[in-house]
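Structure record follows, encoded as structure tokens.
Note that this complex is displayed minus one protein chain, with the remaining chains in position.
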Amino acid sequence: MPAADLAWLLAAFALVSLMFPGLAMFYGGMLGTKNILNMLMMVMSSLAVTSVLYVLYGYSMVSGNSWGGLGIIGDPLEFFGLQTFVTDLETGGAEGLYWAAFFILFAAITIAIVASGAAGRMKFGAWIAFSALWLTLVYFPLAHQVFTFSDPESGYVGGWLRNVIELHDFAGGTAVHMNAGVAALALAMVLGKRKSAAHRPHNLPMVVLGAGILWFGWYGFNGGSAAGANFLAQYVVLTSLLAGSAGIIGFCLVERIRNGKATTLGMASGAIAGLVGITPSADAVDPIGALLVGLAAGAVVCLALTWKTKLGIDDTLDAFAVHGVGGVVGVICVVLFADSAAPAGITGILFGGNLDIVWRELVAITVTCTYSFVMTYAIAWGLNKTIGLRVTEEDEYAGLDVTLHAETAYVSERA
Amino acid sequence: MPAADLAWLLAAFALVSLMFPGLAMFYGGMLGTKNILNMLMMVMSSLAVTSVLYVLYGYSMVSGNSWGGLGIIGDPLEFFGLQTFVTDLETGGAEGLYWAAFFILFAAITIAIVASGAAGRMKFGAWIAFSALWLTLVYFPLAHQVFTFSDPESGYVGGWLRNVIELHDFAGGTAVHMNAGVAALALAMVLGKRKSAAHRPHNLPMVVLGAGILWFGWYGFNGGSAAGANFLAQYVVLTSLLAGSAGIIGFCLVERIRNGKATTLGMASGAIAGLVGITPSADAVDPIGALLVGLAAGAVVCLALTWKTKLGIDDTLDAFAVHGVGGVVGVICVVLFADSAAPAGITGILFGGNLDIVWRELVAITVTCTYSFVMTYAIAWGLNKTIGLRVTEEDEYAGLDVTLHAETAYVSERA
Amino acid sequence: MPAADLAWLLAAFALVSLMFPGLAMFYGGMLGTKNILNMLMMVMSSLAVTSVLYVLYGYSMVSGNSWGGLGIIGDPLEFFGLQTFVTDLETGGAEGLYWAAFFILFAAITIAIVASGAAGRMKFGAWIAFSALWLTLVYFPLAHQVFTFSDPESGYVGGWLRNVIELHDFAGGTAVHMNAGVAALALAMVLGKRKSAAHRPHNLPMVVLGAGILWFGWYGFNGGSAAGANFLAQYVVLTSLLAGSAGIIGFCLVERIRNGKATTLGMASGAIAGLVGITPSADAVDPIGALLVGLAAGAVVCLALTWKTKLGIDDTLDAFAVHGVGGVVGVICVVLFADSAAPAGITGILFGGNLDIVWRELVAITVTCTYSFVMTYAIAWGLNKTIGLRVTEEDEYAGLDVTLHAETAYVSERA
Amino acid sequence: MKLITAIIQPHRLDAVHEALSARHVNGLTVTEVSGYGAQKGHSEIYRGAEYNIAFRPKVRIDVVVTEDEADATIQIIVDAAYTGKIGDGKVWATEVSEIVRVRTGERGVTAV
Amino acid sequence: MKLITAIIQPHRLDAVHEALSARHVNGLTVTEVSGYGAQKGHSEIYRGAEYNIAFRPKVRIDVVVTEDEADATIQIIVDAAYTGKIGDGKVWATEVSEIVRVRTGERGVTAV
Partner (left out) sequence: MKLITAIIQPHRLDAVHEALSARHVNGLTVTEVSGYGAQKGHSEIYRGAEYNIAFRPKVRIDVVVTEDEADATIQIIVDAAYTGKIGDGKVWATEVSEIVRVRTGERGVTAV
């Protein structure tokens, strides 16, 4: 019933679109009071940069017929201007137009997550340049490799990770989350640490609101990836609810045991960790499995956060731990306890499944993370040598909101 | 058209899921600056606790075949792990899986409302214990009794209030709102008053945002209870809009007359009161009736708030007045001016309907409120005698955010 | 597939309903700290006033059979109480009931935008009176003229702009945006300037959140105007995404060139400007055209803002520039580069289209703006002479939140 | 004249205010501050990282009184602010050489 | 040297600042405070409960000036802050025994 599918997909698109202000609040609230606006601009401007690139050549690079049939990257000229899709094919359902819109949001949210690694010290022009290059050179190829199915009938060739390696990744654990997490780490390494001392989050209610909105959007992200109003959609919506919930428990339990106290930021982070974990696995685990995915993702991400502190890298808002590590945990969960009765039909090795899935997932994870790290580092390094990435020390002390954007986030004057 | 129904139900589920950050903002904004995070954690953790219980035995207790055919409680073992629902029945529409997800949200929002009665003085571990017990002993039975239909064909027995008493309650005026309102009152009574003076709401824009999000979610709550994309769904969406709107008028008019000024908190509270009022009556009144429901609920709740102050019970955020009294007003409106042409087909006694509906509603209200009050009081009292519910006086002065969660909601340092 | 259409329309309705707290945050954040609540009340109370009027006579005036067949205004008595729609026509899809709900939101958001012109100086009772009069005398007639189609078969006569002039306005560029922008200007002129100095926005993250929510709601606004889950809906959702994105670029580029810095408020304003621009043109331009609409609207609105400052009118939150000018830019874009392959099937004059469309759009713009300005000015002037619109100077210095609503938006006491 | 400055626990503000009002102290100014002293800070935890927060929220009261009211005023504040727990705060006095009431231009004791 | 402290209406801050600048006062420090005095508080209403808010928002200005500038400075502030309505505030002066400019280490009048 294509029209019914479209009805849900339109709603799912809208849900995902709210993830942008959600992410902006989630990240903005975690920063100190003088670099918030800069973060909001990095997050929201991702839509501007992605929209333009996607219309010009992004859609082609991601969903186009593989260039040379190699499964590496789509032909960048195939869908210039999305002009092909302007005409109604009268399928009654979602057409190229819809998927273009949906995938713009996927690409934009990925680069928006990367922004978190640059909080508080990057020039805004450099960020725009970086994000355009990164989308083109990192996201578009990986998305092609992971998301695009080949169509033997029409001779259309898709991505090699999807079609040759046959990874299982329900809604973007690799191309979106691991990719973003690793890239944020690489960018943070090139940028170096912030000058000023670490800040406490300036507004935790804002963080909770952001997390709640992100969760809401995730139902569209995962549910829309079911491509319709079908059994799969309700399946992944339930598992997403359960994993987010259990993510809270996993994170807060570790906190409680280690620090004696469960925290609000931990609760919000745990929910997101659980959701990251379920993104690749939502269709492969059963309800109890979904709770376990959330529990594991929440707990491991919580542990990963402190490891990071020791490494001394200023991945400011922990994108690597939350999205990188969280994504890996999700994939490992598929490998371990996928339920063969679930829509994906994979048997986890704990339930006697064969080891085939192991190397497929390993290849996918390794390729994604290595490619993302190396390319991101190279792009950031190159930009740093040429246009320079970082603001001056003085600007950093004064804060990017005032120095880069000539604004103050909060003004309390009562005049 | 099950797929079309599912398309709307998936969206409705997502809408309801946003009620959690919405409620968190609504309640958090009304508190002083030192107990906000604790409230956010109580509200959001409701999802964590409910998800686990629902997967284990909650779904069974609510929607399972009545234990002993008594209509009191579902068999707690029937749907362990929701494993039955993992397989696609290929109905093309919403299956058990979906309803599990939807009802988790119903249960979780109910306990989240109860949390408001405990604001600013309850230990967090005690809250988690309380909420698990309360869901098991209070919510699950009442939800079974009110929501679960018998199926004579399959011999499946549902709740007695629904099937024997045949109460009319469209979307949970009893099991959700009155139940939560009364339970918040009972919990507040066991806890006792806060030490520190009453606080003004620390952030009213946050309250308005929360109310606006709740309103949005309510379209999913009531609209999803129509079980599909049908006439009923659009009917209740319209009546919900009208009742929320008129709730503003009812509340603000009373304020204007009594205090000389309409307030923003009043506007937000009035909208919620109107929505509580329409929850049981959304399918039974016509558009003008919906305006009257909102008007009545807004006005009566506004009056109820000051009565409470006089009783000297610290039902901190007025859950009893808003959800308890508001819910009762809604049911009374059904009795009084239900329009027989509306989907529910009930004739209000003002329009010459018979008195049959009166006792049915009276029984439902009495049973719900009495059971909820007695059980909640007992659970809270028992926990208080054993693990203790309340934080120390010092912790209360310092605020729960710092003492229980080692965090501060807002940090304004510019270092 | 009417049920599938309804599934999407129900979701679209909900999306639009979130625009109210979204607009409240967008406007509230832009004000200083002492008039926020008043703005929130003006925005949210729009729902209360509109709901009542719409049920009584608004629906009739907008969608009723044209009074005297003139195409000016619908017969105000036709649908009293919306009673006609209470009975299920069993079309399986959206019926009068649904459209009543959807159009209440349209009317309410329009008057809510007008409120921005009165920020910080208008009596609340006067605002309520003004909004009721304005809806009745300005919005309802214009909405009838623009939105209501004639039905030759049944002899039903709709609005003259729609049926005689045959304007092209996809989702309300005229009756909603230009109308609101011009009315805000007229109201601001009658009210005069605020006493106290211009304030910096007190909370820009709130503005960004508001803009993000508005964008989300816009998908429902434009997508729902497609009247179903169809090709058109996905078309306008994509063009809305692209125009909002490009609006950011247009606005920020002008800022960057003129002031040397791109600002956060500029980003938020640019997105909204782009969305205003695409509202009349969403079905008429292709993807690259949508980017151009956004770019043009963002850039022109940015330029218009400073022109306004020079005129010395205190259109406090720039509704005229954003909605008035932005709407006009959108219509001009249709005229210039509409793509004949797009659903509207209009050929822009740059692509060799005939000039027919030019005068149709010119008439529509002129009629809307003139009527709106003159009538709004007259209503405001009349009320000012009778009940008086403006608060005292002292109240203005103290702030409307305390003086009109006896509340303070933010309280930071830690007692 | 003397300027009495008191740093007290936030939740004692109402009590101090009432005590001073009862004694016909005609005006005072309140500032939200933070401080440390014998009462050390506390630690907060964000994503596993511990922050030592050196300063705790306090309220500062400034009140100008005539010379002969000074001692009594100090005592009233000390009594009303007292809880007996660490962190109760300090009250100190400095000499004011001139004071003017803006509205009337009055100077000296009549302006207090 | 003298420290002049002024408690004024928030909406007079700009005027005072301009007046002082015009007079070449080289620096000042502003604090958001609240206070009560002849101007009593106001009441607010939340869900039907009335709260008597004792304190109204004010702005505090601290400026250190040389001995001979003190009187003139007070007068400038008083004039610029004046609206004639209750709540206009107070200005007072205390003796400063030493002042240092952090950047240069200069002391005394040259540091002002």
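Going by the order they are written in, the chains are A, B, C, D and E; count residues from 1 in each one.
Note that in this section contacts are C-beta pairs under 8 Å (C-beta built on N, C-alpha and C of every residue); 3 or more make two chains touch, one makes a residue touch a chain.
Note that the structure is predicted; figures quoted are calculated from it, not measured.
Enquirer: Touching the left-out chain: which of B:75, B:395 or B:413?
Expert: Answering carefully, the residue with contact to the hidden chain is B:413.
Enquirer: Looking at C:266, C:287 or C:324, which makes contact with the chain not pictured?
Expert: C:266
Enquirer: Looking at the full complex, which residue from C:91, C:306 or C:370 touches the chain that isn't shown here?
Expert: With C:91, C:306 or C:370 as choices, the missing chain is touched by C:306.
Enquirer: Going by the touch rule given at the top, which residues of subunit D touch the chain that is not shown?
Expert: 2, 5-8, 31-38, 54-55, 58, 60, 70, 74, 77-78, 81-95
Enquirer: In the complete complex, which positions of subunit C touch the hidden chain?
Expert: Counting only subunit C, the missing chain is touched by 198, 200-201, 255, 258-259, 261, 263, 265-266, 269, 302, 305-306, 309, 318.
Enquirer: In the whole complex, what residues of subunit A lie against the chain that is missing from view?
Expert: Touch with the absent chain occurs at residues 196-197, 394, 397, 402, 406-408.
To be clear about the criterion, only the chains that are shown with their structure count from here on.
Enquirer: Same residues or different residues: which describes how subunit A and subunit B meet, taking over half shared numbers as same?
Expert: At the contact between subunit A and subunit B, which are copies of one sequence, the residues are largely different (under half shared).
Enquirer: Which chain has its C-alpha centroid farthest away from the centroid of subunit B?
Expert: Ranked by distance of C-alpha centres from subunit B, the top chain is E.
Enquirer: Rounded to a multiple of 5, how large is the rotation, in degrees, that superposes the C-alpha trace of subunit D on subunit E?
Expert: Roughly 120 degrees of rotation.
Enquirer: Indicate the whole-number Å distance between the mean C-alpha point of subunit B and the mean C-alpha point of subunit E.
Expert: It comes to 50 Å between the two C-alpha centres.
Enquirer: Need the CA-centroid distance for the pair subunit B / subunit C, whole Å please.
Expert: 33
Enquirer: Please output the residue numbers of subunit C that touch at least 2 other chains, ranges allowed.
Expert: In subunit C, 1, 3-4, 7-8, 11, 196-197, 203, 209, 229, 406-408, 410, 412-415 touch at least two other chains.
Enquirer: Residues touching two or more other chains, restricted to subunit E: which are they?
Expert: Counting only residues that touch two or more other chains, subunit E contributes 11, 14, 32, 44-46, 53, 85.
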